[in-house]
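Reviewing the structure listed below.
What follows is an incomplete set of chains from the complex, kept in their original frame.
Chain naming follows the written order as A and B, and within any one chain the residues start at number 1.
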Amino acid sequence: MNTTMLKKKYYVHTQGICETRFVGPRTKIWAFTHVLPKAQIGSDVNLCDHVFVENDVTIGNRVTVKCFVALWDGLRIEDDVFIGPGVVFANDKYTRSKMYLPSFPKTVIRKGASIGAGAVILPGIEVGAYAMVAAGAVVTKNVAPFELVRGIPARRKGSVCKCGFPLKKHKMQWRCVRSGWHGARPSPEMDCVR
Amino acid sequence: MNTTMLKKKYYVHTQGICETRFVGPRTKIWAFTHVLPKAQIGSDVNLCDHVFVENDVTIGNRVTVKCFVALWDGLRIEDDVFIGPGVVFANDKYTRSKMYLPSFPKTVIRKGASIGAGAVILPGIEVGAYAMVAAGAVVTKNVAPFELVRGIPARRKGSVCKCGFPLKKHKMQWRCVRSGWHGARPSPEMDCVR
């Protein structure tokens, strides 16, 4: 934890509860949001109203978490991830009240990925870098990088650009419908942001 | 803003946060609900616990919003609308963290419409007057007035009466299964309420 963090250069709304000190600079924690003592949160993160963060959770830099999202033990959220409103994570596939697993499966959301509004993510899933999960999807299998998935259960419906817009195959190249970027394949190093 | 509103003839729970003054008489804002400063809310509205209302939002009269609903910039809710618990609105189709649209698509819920529990409404959608979205539906296309839609993606499954009950076609006329009202077509002026 660096000095900047100790000086509390992050913001917590008067009606938010942040019990961890592991919060990076310029992060904002809004009203009715509750973060438990051992969670680790990067810089420039935005946790909107009504978010719950358990202890064994790490959140990278520049992550956005919208309203009504709970991040349970076992979740790993990398840099630049977007978690839409009402996204639901599960961490026990065969849950019974008061019966606990010896440990929780890790769920990993890789750098730059977006999880659409109201999507449900099953336990132990990995969503690849810059992938996009459509609103309302139920994700039961891993999602590859730059892949767009949709439906229940979620299935591959195309590819997306680093900027989030669709990629179309055109003369053996991928082309971004928004910017016109084109290349052999999308990659984390590509230069297409809004 | 009329005098009645200035006298604060509306109710905010001690654990609710209402930052706007644009609230009509007899409106109730319950616990853990947060309304931002520029939102405009009509009279006799009920915002249940755990609702979030952003700035560029208008809500008509006699609207009900149940728990765990966020109303984002760009939303227009007309009179007499019902928004069920856990309904999720999206306002950016190709979302990435920290990449913003120049402006948000308008999502419009027309007079008297009902959005069922847990439904997901994609950006830029218009739900017609007195339409009904079934619980759990994912709405990807506009919904016509008095139409009932269901499923993922939501598809037309019938018509509903102004009172919310199903309409059945019977001898070239629509008939309300609850009241027996019948006529050539449902309309906002029809006389069938509970």
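Keep in mind that, in the parts below, a residue touches a chain if its C-beta (ideal position, glycine included) is under 8 Å from a C-beta of that chain, and two chains touch if they have at least 3 such contacts.
As the structure is a computational prediction, the values presented were derived from the model and not from experiment.
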With 2 copies placed, total copies in this complex: 3
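Here is the rule we use: only the chains that are shown with their structure count from here on.
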Mean-CA-position distance for chain B and chain A (Å): 28
In the complex, chain B residues that touch chain A: 17, 32, 34, 50, 52, 68, 70, 72, 86, 88-90, 94-100, 118, 120, 122, 138, 152
Touching residues (chain side chain A, partner chain B) in the complex: 15, 31-32, 44, 48-50, 62-64, 66-68, 80-82, 84-86, 112, 114, 116-118, 132, 135-136, 151-152, 160, 162-166, 178, 193-194
